[in-house]
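One structure, pasted below without further comment.
Note that one protein chain of the assembly has been removed; the remaining protein chains are unaltered in position.
The block that comes next holds subunit A.
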Amino acid sequence: MRNYVLKRLLQLIPILLVITFLSFGMMRLAGSDAVLQKMENTGMVVSQEVIDKARAELGLDKPFLTQYFVWLKNLLHGDMGTSYISGKEVFPTFLSKLPATLLLTAVSIGLTIVISIPLGVLAAVKQNRFTDYLIRFCSFIGNSMPNFFVALLLMFFFSIRLGWFPVISDGVGAKSVALPALTLAIAMSAKYLRQVRATVLDELGKSYVTGARARGVRFSVTLVRSVLKASLVTIITLLTLSIGSLLGGTAIVESIFLWDGVGKLAVDAISMRDYPMIQAYVMWMAIIYVGINLITDLSYRLLDPRIRLGGMEV
């Protein structure tokens, strides 16, 4: 197990290099030169000499790869440059907004699990009966609405019409997190529920289920002890796979509900073309995503003895 973890951590290095390289390269591709951009933002008119000197100070006259390694070195020291707009350091700003987004993500995942696992299992057990059709119909509807539409609908009915929740989040609290988390959970559950249903159906179709029934084992016992346990690995994998779209979704939802997390920070940065901030957001989201995938892979081994003992240790 320890060797496996080590190996996976080593495999991370090239992926992280690619992520950082792409994030860095994208900034350059934008054709935005930090010096010119800053001058433009402050509205200063300066001579070419001043520009050249500022460029030399920032190392912008060096070759691309050299610049990348300098940037990477600074990155390791937690220095991601300063925002073009606010002039504040990017990394601390990003870090200060991260907890709000993590909270929102965690609540959404929690809600998704609470909504979709019971409903998915129920739909599988009642396959092709009314309950199944109803659940699938709801999932279809949820799948056909973009999350910003869901967000605005929830806001319209629950905040404006019913007044149960604040229209604009007033800080990080239970009431403020409810609607944005529900929005994300609806979009996620609609997809996830189907996958849970399909996984459980697959498992229910196996012969051991029939065997257990023939031996007189109560169905609920088979369901909980065997079917659910066996489906768990697939269910967890599918959940983590959908976290990627969840991370992207937080940006829109946060900016609609004015939830003060990194998603809103990114959308604001995008609208003002604040490239260092966009860069930080993309890079960290990619790293978080890769990290989640790694944890998932590792958790299989705890959940499924076949993988732990099997020939995966190549």
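Here is the rule we go by: a residue touches a chain if its C-beta (ideal position, glycine included) is under 8 Å from a C-beta of that chain, and two chains touch if they have at least 3 such contacts; residues count from 1.
Going forward, contacts and distances are computed from a predicted model.
> Since a chain is absent, check the UniProt entry for it and pick the matching name: "NADH-quinone oxidoreductase subunit G", "Response regulatory domain-containing protein", "Class I SAM-dependent methyltransferase" or "ABC transporter permease".
Spelling it out: the chain absent from the display is recorded in UniProt as "ABC transporter permease".
> Among A:18, A:56, A:70 or A:224, which residue is in touch with the absent chain?
The single option touching the absent chain is A:18.
> Which of A:51, A:122 or A:282 touches the chain that is not shown?
A:282
> Using the touch definition from the top, which of A:80, A:251 or A:265 touches the missing chain?
Of the candidates A:80, A:251 or A:265, A:251 is in touch with the missing chain.
> Can you list, in ascending order, the subunit A residues touching the missing chain?
Given the touch definition above, subunit A has residues 15, 18-19, 26-27, 29-30, 140-141, 143-149, 152-153, 155-156, 160, 167, 198, 201-202, 243-245, 247-249, 251-252, 255-256, 266-267, 270-271, 273, 275, 278-279, 281-282, 285-286, 289-290, 293 touching the missing chain.
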